[in-house]
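Report on the structure given below.
The complex appears here minus one protein chain, its other protein chains still in place.
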Amino acid sequence: MKSLKEKIAVAVLGATGSVGQKFIEMLADHPWFEIRELCASDKSAGKEYQDAVDWFLSSTLPSSVKKIVVKRCEPNLKSKVVFSGLDSSVAGKIETEFAKEGYTVISNSKNHRMDNDVPLLIPEVNPDHLTLIKKQNYGSGCIVTNPNCSVIGLVIALKPLADKFGLEAANVSTMQAISGAGHPRVANLDIEDNVIPLIKGEEDKVETEPLKILGTIKNEILEFENFKISAQCNRVNVSDGHTECVQIKLKRKATKQDLIEAWQNFSSLPQELNLPSAPYKPIHYLNEEKLPQPKYQRSADKGMAVSVGRLREDPLFDFKFVVLSHNTVRGAAGGAILCAELMKAQGII
Amino acid sequence: MKSLKEKIAVAVLGATGSVGQKFIEMLADHPWFEIRELCASDKSAGKEYQDAVDWFLSSTLPSSVKKIVVKRCEPNLKSKVVFSGLDSSVAGKIETEFAKEGYTVISNSKNHRMDNDVPLLIPEVNPDHLTLIKKQNYGSGCIVTNPNCSVIGLVIALKPLADKFGLEAANVSTMQAISGAGHPRVANLDIEDNVIPLIKGEEDKVETEPLKILGTIKNEILEFENFKISAQCNRVNVSDGHTECVQIKLKRKATKQDLIEAWQNFSSLPQELNLPSAPYKPIHYLNEEKLPQPKYQRSADKGMAVSVGRLREDPLFDFKFVVLSHNTVRGAAGGAILCAELMKAQGII
Amino acid sequence: MKSLKEKIAVAVLGATGSVGQKFIEMLADHPWFEIRELCASDKSAGKEYQDAVDWFLSSTLPSSVKKIVVKRCEPNLKSKVVFSGLDSSVAGKIETEFAKEGYTVISNSKNHRMDNDVPLLIPEVNPDHLTLIKKQNYGSGCIVTNPNCSVIGLVIALKPLADKFGLEAANVSTMQAISGAGHPRVANLDIEDNVIPLIKGEEDKVETEPLKILGTIKNEILEFENFKISAQCNRVNVSDGHTECVQIKLKRKATKQDLIEAWQNFSSLPQELNLPSAPYKPIHYLNEEKLPQPKYQRSADKGMAVSVGRLREDPLFDFKFVVLSHNTVRGAAGGAILCAELMKAQGII
Partner (left out) sequence: MKSLKEKIAVAVLGATGSVGQKFIEMLADHPWFEIRELCASDKSAGKEYQDAVDWFLSSTLPSSVKKIVVKRCEPNLKSKVVFSGLDSSVAGKIETEFAKEGYTVISNSKNHRMDNDVPLLIPEVNPDHLTLIKKQNYGSGCIVTNPNCSVIGLVIALKPLADKFGLEAANVSTMQAISGAGHPRVANLDIEDNVIPLIKGEEDKVETEPLKILGTIKNEILEFENFKISAQCNRVNVSDGHTECVQIKLKRKATKQDLIEAWQNFSSLPQELNLPSAPYKPIHYLNEEKLPQPKYQRSADKGMAVSVGRLREDPLFDFKFVVLSHNTVRGAAGGAILCAELMKAQGII
C-alpha cells in the first residue's frame, strides 16, 4: 500500500506559518499526496512561495514548492484535500467555508476540535471516530482535526493502559519545546536561561481533549471518557520535543511489568494498514533510567513514535512515568498527515 | 543586630567545590562571620586558594581569600564554626570527626540530614528543631544540616499552608537548574536543547525531607509530619533557579484568597530577629499569571526569598501553583548561612 | 562631586524600547538626574508606564516610574534634558525637533552621529569634541551622540595605543550579544545553536565611527583620524557583552609590555572629575590567557569598564588581542549617561 498510480493533489492553508512549513517539509516526498496549491494571508497571496515565506526549518525549502504562487485561503482550489495550519484566530471560519464547499479539511487548529461531529483523531487511538463525519452537514466536504501537540503523545501512551486497566485519573506536568509556539513568537531573551510556567489555553486542552479522544461511539453518538485530568504546562528552552511527567490511577490492579507489556505490545490500525507515515511501533518503552530525553528520542521512527520511560510506583497515584513526543511531527503536521493517510486507506479521501 | 565587635572566625570544608565557592562568595562581606580557613582535598591542600580553585562563579574571587593556604579537612582548625560543602561521598565521616572534636558543623550535605538528633533546619520553618542539638553526643560540638535545594523552596511555600489549613498530600514536579549539579558535572552537549528527566536520589529527598522539617518536637523527640508527597525531578537548561509545579490537598477548606493571604502574611523568627541574610519577606506571591520565572525572580531579595505564583484550583487535588527559589543561594549556601545566623542569635555559636 | 542639591529633571524618548528600558534602569537611582517624563509612540501615550511597557530586564521595574503617564515624543516637556533611545526610523526627525526647541538631546541612535557639528562622544576618549556643540544651529538646544555599541569598547581599547604609538590599521571581528538587537527582535529559533554572520549596517559603523571619535579638532573643525579599519560582525548566542577579536598595525614600534602599560595607565577626564558613572579604571587588562569572557567580565565596574586580554604578536599585523564590553551598559545607556554627566560637570547642562 506504499504507492499510488497518481498522487492526490493537496493544498496547505496557512502555508507560510510554522505548522504550514512543517506540512510542506513532510509532504515534499509523500508517496500518496502531492502539494499543488498553497494558501496564506493577503500579504503573501500573489507571491511565489519562496518569496512569501520566511523559511526557518533547518531543512532546505523543497524545490517543488518554491515557485508555487500563493493563493488566498478561499475555497476555489483544484485540490480537494486541504491541510490546515491556520492560526486559530481565523481557522474556524475558513475551515467551515472549505468544508461547505466540498473540501476534505484536515486541521491542526483548535477551533473545531470539540465540535460534536468532528473527529479529534489519533489514528492509533480512535480510528473508529472517523464515522462521526457522516453526521457532519457539509455535503461531500468534511472536517477532521488533529489534537493539541501535548495531548497526542500523552494519549498514545495512555491508550493501551486505558484499554487494559481502565483510567481513573491522570496528572500531567509538561516541559514543552519552543517550536510549538510558532515562529517567531518566542524571543531568545525570554526563554534563554529561563522556564515560562504558562502556555495560554494549553492546560485546558490537556484536561479535556483526551476525554474526547478516548471516548466511545454508542448509537452514532460520541460519549466522552469519564475520568479527571489535571495539567500544568511549562515552556522550556528546547527546540523540539515535549517532555511530560505523567501520573495515573488505574481502575484495575496492574504491575509495572503489565504496563510495560501493554506499551510494548501496542499496535493499531495504522500499523496493520502499513500507512506510509505510521511508526513501526507507536510506543517505545525505554529501560535506561535517564531516558527519554528530547535530544535523543524526539526523532524516534522519524518523529512519529512516542517514547516512554522511568515507570515507577507513585505514592499518591498508582504509577508515574515520562512521555516524550515530537511536537511538530507526531504532535502536529505528521499526525495530521497520518490522519489523511488513514482516510485514504478507508476510502474517505 | 547587624554588626559584631569582632567577627566570628569560620572555615569552609570542600572550599574548591561548587557549594564551597558559593559559601566563600556569600561570606566575603558578612557582618558576623569571617573566613579564616579553607579546607579541601589532598590535591588542593598546601596551595594558595587562588591556585587551588577553578573559580567559576561570575563574581570575582574575593581578594580576602586568594592567599589563604588550603588545609586538609581535618579537625585541627582554629575556627570553631565550619560550613561544609563537602561531597556526600566523604561528608558523613568528616563532619562527624569535626563535631566530635567540638566544632559546630553547618552542613549542606545530605549525609546527616535524617539523623534523629540532627536538625534539618530552615530558620523560617522549624527554628525550634535546634533544640535537638542537645541530644547529640558530640560534647561541645554539633551538626546542623540544610535541606536539599529543591526541598527548601517547596517547604517554605508549604509552611504557612500547613499551619493554617493542614496538609494531606503534596505532588511536585521540578525543573531544576544546572548549578545544582555542581561544576563541571553537566556537559553542555548533555543539557543544551534537552531536558534530563532524572536527578539521582533527588525524588527520594523531596518525598521525605519535608516530613522531617515540618515535624513537631514532642517530649524532646521529633515526630515527623504525616502526609504523602510524590516528586518527579527534572534537569532543564537554566543556570540558576529551581521551578516547581506543586499540587496540594488540604485538611481544612480554604479559598484561593486564603492561601494568598497565608503566604503574604508569613513572617518568622529570622525576620523578627532581623538576621543579616533573612529576606524581608520569606514568600513573594506574584499576581502576574506568567510568573514566577527563574530569569526574573531567582534573585528576589538577594536570592533568599521564595516566589510563588499561578495559584489555581486543581481537578485532582485542591490547588496547584508554581514555586521558584534560588538553588545555590536560598537552596544551599545562603540557607546554611542563615542557619548559622540563627544559631548565633540564639547563643549556640 | 557625587551629589546635587536638587536633581536635574530628565526625560527618556523611546521609553518602552530596549534602550529606553535600560536608560530607566540605570537612571533610577542616579545622584544627579531624575526621570520626570517618559515618551513613546502613540500606542503607549496616555498609559501609565507600567501598563505601556513589556519590561523584559531581569531587574524589577523601578517603582518611581511605574505610574508616570507616557507622553508623545513631542518637544513640550518640562525636562530640558532628554535621553533618546528612539528607533533610528524616527530618531532623526524627533531629535532635531527637540534640539530646535531648546532641549539637550543625548542620543543613542545612529541618525545624527556623523553630522559635522555633532559630537560622537566617549567621555574618556574625546571630551574635547563637546566644543562642536557651539557650531550647532539649535539655539540653546543641542544634540550629542553616543557611538554604536560595538564601537565604544573598541575605541576605548584603541585610544591609549593611538595616543602612544599611532594607528595605521585595525581589523575587527565581533561576536555580539543578542540584547544589542533590541527586544524581541531575535527569535530563539534563529539564534539558539547558531551564529548569524550578519548584522545589518554594523560593519559600516565600525569601519567609520572610530575615525570620527579619534579625530582632532583643528580651528574648530573636526578632522577625522586617517587609518583603515575592516570589520566583520557576527551575532552569537550571548545575552549581554560584545566580544571583539582585534588586530592592529602601529605607526611606531612597541612591545607587548608597552601596550599593556598603555592600557593599565590609561585614565581620563571622567576619572579625574570623578563622574558618578565613570569606571575607576576605563580598561582592565587581564593576564589570564582564557579571558576576557562575556560571562565573567561584562559587568566589570558595573559594566562601564572595558576588558582586554590575550595580547599576542600577529603574523600579518603587529598585535592581536580580545576586547570585551557590556553592550547595553557601556555600549548604550551607561555610555550616554556618562556623556550627560560630563556635560553637567562642564556646565553645558
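Going by the order they are written in, the chains are A, B and C; count residues from 1 in each one.
Here, contacts are C-beta pairs under 8 Å (C-beta built on N, C-alpha and C of every residue); 3 or more make two chains touch, one makes a residue touch a chain.
Note that this is a predicted model, so its numbers are computed, not measured.
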item	value
Candidates B:E192, B:E225 or B:E261 - the one touching the absent chain	B:E192
Omitted-chain contact residue, chosen from C:S109, C:S150 or C:S239	C:S239
Residue numbers in chain C that touch the chain omitted from display	169, 171, 173, 175, 193-198, 207, 228-230, 232, 234, 236-239, 243, 245, 247, 289-295, 309-310, 314-317, 320, 322
For chain B, residues in touch with the removed chain	56, 178-179, 183-193, 237, 239
Interface residues of chain A (partner: the chain not displayed)	58, 192-193, 295-296, 299
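Just so it is clear, only the chains that are shown with their structure count from here on.
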item	value
Interface residue overlap between copies chain A and chain B, same or different (over half shared)	same
Chain centre separation (chain A, chain C; CA means) in Å	48
Separation of chain B from chain C, taking each centre as the mean of its C-alpha atoms, in whole Å	41
Rounded Å distance, chain A centre to chain B centre (Cα mean)	42
Shared interface positions of chain C, touching two or more other chains	192-193
